[in-house]
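Pasting a structure below so you can have a look.
A single protein chain has been omitted from the complex, and every remaining protein chain is retained in its original position.
For chain A:
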Amino acid sequence: MRLATLDADALALGLTPGMTLADARAREPDLRVFDADPHGDQDWLERLCDGCSRYTPVAALDSPFGLMLDITGCAHLWGGEEMLAREAAERLERHGMRVRHALAGTAEGAHALCRFPVGAAADEDAALRRLPVEALRLEDESAVALRRSGLRTVGDLAARPAAVLASRFGEAAVDALHALLGLGRRPLAPRRSRPAIRIERRFAEPMGSTAFALRTLEEMAAEVGERLSERGQGGRRFEALFFRSDGLAFPLRVETSLPVRDAPAIMRLVQERIDALSDPLDPGFGFDMLRLTVPQAEPMAPTQLALEGGEARREESVAALVDRLSIRAGRARIQRLHPKDSHIPEQAQLALPAVESRAPMNWPQEGQEGEPPMRPLHLFDPPQPIDVVAEVPDGPPHRFRWRKALHEVTRYEGPERIAPEWWTARDGALEGESVGLTRDYYRVEDARGRRYWIFRNGLYGAEAEHPGWYIHGLFA
């Protein structure tokens, strides 16, 4: 076992990451060790990042240990850059985090200044030029090579012609240098894109009651509804963020199948979502800010109130039922079937979440009216293997065994031959490879009247030596 990361105290004792645990214990018997959990760390960092979106809409992760906030145009709201930084640091320290921060004109600059303290400097450029070459985040070998050639600081490097550096240490070194000095630009990737509509409420005091927070949310939903109706839109997704005074933020997301801008309807869905949470919404020491955003909005015509229940009304209320069930049971649980243009039976349909699939598709009407159905009501995917007694090479089935029960075939129709989709085979694939085998389908009825859809997989002799039989569906 090796040490993954160390805190500042351990580093001060001379321990280094990568050291074996036994060595470290030998030097420091009182070492406190925890299992490394990179996913847990990432998750925690993301939650902290969400919490930091109270300071700026552009908050990005700077994995593995950092957060990057673009506070351009935000600092004056907090009384200046330093005030904002101190407030953010204090809030994070309340979680037991050790926080270092730096402010710079570029993300790379802030990253480097935060990790390599350079002491007081005349201005930002001077401070950056005083940084060691390790701050460039180059590969270890490049950094060592730079040091060996006497280039110890970023300033030394910047004084050399870029072409020489590029030929010796690669383009990456020049790019990193330019990014650090603000000559090139690397955009930040914020965790959140700007939603269409966004409303916030800040409380003077942290709010300990969830009920009050929900009442406030309802007022906000009404305001969002007004704004949506001004734009002639309805929201398909709503996201409520409950900011806790200790810096965490709880997101609640609801999704609808039809555009909605009716506050009671939105609140009903939010309530469903809260009921479906495994942990109840915990105010902790109180919520101090609420935010309601609409990440996805779609055009929605002004509606006229129906005097009597009409078709539109019905569609709406079924959509409301779908939303409610989808939120409670999970969005993929309520499905709608969509036709797909394929001859392969199991690929002829697609079950999509009903919340997602808006307009019902037109299904092709197969077969003649009054004829028995040619396709089964239930389909097994994958098909289930059965033992069949049939004539070789291509006779119909006489009896088959499925799930330990023997079925005597009294009536059959077939074969209906369905060839594999050879045009989807990759170039160079052998015949019959990767796209499947030719299937001969039979509709059969057993002595007790049950109707099955079974097929022989492969042509006898040509495609398979002993073609297997499968049951693919049940007729009504």
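Here is the rule we go by: a contact is a pair of C-beta atoms (placed from the backbone, for glycine too) under 8 Å apart; a residue touches a chain by one contact, two chains touch by 3 or more; residues count from 1.
Going forward, contacts and distances are computed from a predicted model.
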| item | value |
| --- | --- |
| "Amino acid/amide ABC transporter membrane protein 1 (HAAT family)", "Protein ImuA", "Small GTP-binding protein" or "Phosphate transport system permease protein" - which is the UniProt name of the missing chain | "Protein ImuA" |
| Residue touching the undisplayed chain, where the options are A:P64, A:P251, A:P373 or A:G461 | A:P373 |
| Residue of A:S149, A:S317 or A:T424 touching the missing chain in the full complex | A:S317 |
| Residue of A:G80, A:P251, A:G284 or A:P339 in touch with the missing chain, whole complex considered | A:P339 |
| Hidden partner chain, touching residue among A:L13, A:M97, A:A351 or A:A419 | A:A351 |
| In chain A, positions touching the absent partner | 309, 313-318, 320-322, 324-325, 328-330, 333-339, 345, 348-349, 351, 354, 360-381, 403, 405, 410-413, 443-445, 447-451, 473-476 |
